[in-house]
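Partial view: only certain chains, each at its native spot in the assembly.
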Amino acid sequence: MAKITFGEAIRQAYEEEMARDRDVFLIGEDVGRWGSLYRSSTGLLEKFGPDQIKDTPISEAAIAGCGVGAAAMGMRPIVEIMYIDFITIAMDQIVNHAAKWRQLSNGKVKLPMVFKTQGGAGRRNSSQHSQCLENWFVYVPGLITVMPSSPYDVKGLLKSAVRDDNPVVFIEHKALYFEKGEVPEEEYLIPLGQAEVKRTGDDVTIIATSWMVSFALEAAERLQEEGISCEVIDPRTLWPLDRKTIIRSVKKTGLCMVVTEASAEGGWSGEASSVVHEHCFADLRRPVKRHCGMRTGIPYGPILERRCIPSVESIAGAAGALLREARGKG
Amino acid sequence: MRQLQQFYREMLLLRYFDQLCRALKMKDIIYSGYHPYEGQEGVAVGFCGALKPEDVLLSTHRPHCHAVAKGCSLESVLTEMMGRRTGCSGGLGGAMQFLAPENQFYCGSVVGSNLGLATGFALAMKQKKLDRICMCIFGDGASNHGTFHEGLNLAAIWKLPVVFVCENNQFAEAMPVQEFVACERISMRARGYGLEEITVDANDVEEARRAANEAIERCRRGKGPVLIEAVTYRIQGHYVGDPEGTYRDRKEVETARNKEPVKRAREKLLQGGVEAAELDSIEQEIEEELEALQEWALKQEFPTLEAAIDHVGIPLENAPEVRGPQSLTL
């Protein structure tokens, strides 16, 4: 299989979906001429023209509103918000309209649209350009929330998101765009709402999202050397959550750790932890551990930003400690 | 005279309809905030009534007369406000937010949002080369909202077919327009979007309709958006029973009553030789129609919870659990 970058996988998803369905269009700041900040739409303006690739003014609220309106008219907009930090400006359109219109119309209006953005640290951009805000959207009834972690996943999930008839908040990670991974030539889709077991193991279940998946996998590699076997699960869709896959795993291992870059308090890690406790209480040898970013704005620069969020070492350390505690006590 | 008489009938219907709604609100049969329309009928009939069935109208938190003028049946609007199944949104939306896609009518209770949404409807029309236009109606208060600026700019640079109608009824709740809008006339903002300044006295329904037709025509010819300030006056409080004394003099309201559109149309008709008896019989017809309407409406059923929340349950084929009320079950 060809190895391509995460950004190129996005570009392929766009290209295939836009060619398949002329109602699919991308709208956002500098998605055209520039081909998006991280080059995920390079060349598409030339290929599909300005009807399908729309550069906009700096008007996040109007852009998001424009997407909602166009979707209500049967188009399939992909609204790009350049940084998730700016989605703060478009929350009314997403929460009060996109998430509500299907119900408010008694099911008559469908909104087949994607709000696509990227979040997280990793590019040393300080606290106004590095946030993890995914749990806001999990919290809003009427939205689907997706966070892909690999080139294969982003392509398959984005294509499904574009085809879904509900508003999908699709959150990429800025540190992933230039990561490479295998992606088949043939077309494929990954259904929304399906987790993937990224690595099987018997001792501890690690649930990790987005950028943290690769960290968790590497930590699992290291722990293997110490004889600890980790199962790593990437939910991929944060809501609706594939509880079955998670529950099956924790029932097997009896230990669970949730790893997110976002800080724990009020975050999705609490949702994941609660679901596991609710369904696997009798199987758990120790309470679910949340191993998450610190409760802080991300400070500037390469050193401090990395120290605020989980690392391969910290994940390995925490998972190892969880197992030792369980063995000591269990 | 024939046309004016028709306008008169339409305005009178709205006047009485609004009265009926107010009475139902007082009886707590309309449940939520309800915003009366008395005195503004020139806008609904002049502007909303000028649209074709296939044109889209985006209205506000004060939508009921706009909706009727756009072509929604009295039945569907009234029972929506009463939360009954026969309402255009199945009774799930209520008096401030409902969607009637079959009549190309959409409204919502967040002030200003519709200016962004309108650009999306219009974009779809333009890209699909449909011979349809979008009208977006909003208040003087909404003209201070960021979406006013973003929506107008976006529509202007893309030459979208939107008629933006600022229904200036002199107040945003208790805020008099002249204290909160920094320019003398709201239409003076048009220049910032490369548009003409148009202000009409919308209490003259004929003038309102003329302006509407001209604007709609312009849009249909692909000349881009139009902004019109339609001046009128809100005779009732912002809502039934608001503390009116805190923000205006009763005298001001009495003066306004002399200039309101129904009265003006009636006077003009009489001057033009129409018999008072003829006008009285219109009045009587309307009263009878509304009485029957009310009787019918009160018999309609409420929606079930199952139906209501069904539209939020994201129907994902592969999602293991699509709806998740954690412990509240039906």
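Read from first to last, the chains carry the letters A and B; within each, the first residue is number 1.
Definition applied: contacts are C-beta pairs under 8 Å (C-beta built on N, C-alpha and C of every residue); 3 or more make two chains touch, one makes a residue touch a chain.
Keep in mind it's a predicted model, so treat the numbers as computed, not measured.
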(message) From the single copies of each chain shown, work out the full complex composition and give it as a label formula.
(response) A x2, B x2
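As a convention for this text, only the chains that are shown with their structure count from here on.
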(request) Averaging only over C-alpha atoms, locate the centres of chain A and chain B and give their separation in whole Å. (result) 40
(message) Which stretch or stretches of chain A touch chain B in the complex?
(response) 25, 51, 56-57, 59, 61-75, 77, 92-93, 96-97, 101-109, 141-142, 144, 164, 166, 191-194, 237, 240-245
(request) In the complex, go through chain B and note every residue touching chain A. (result) 56, 89-90, 92-93, 97-102, 106, 108, 110, 113, 115-125, 127-128, 146-147, 150-151, 153-154, 157, 303, 307-312, 314-322, 324
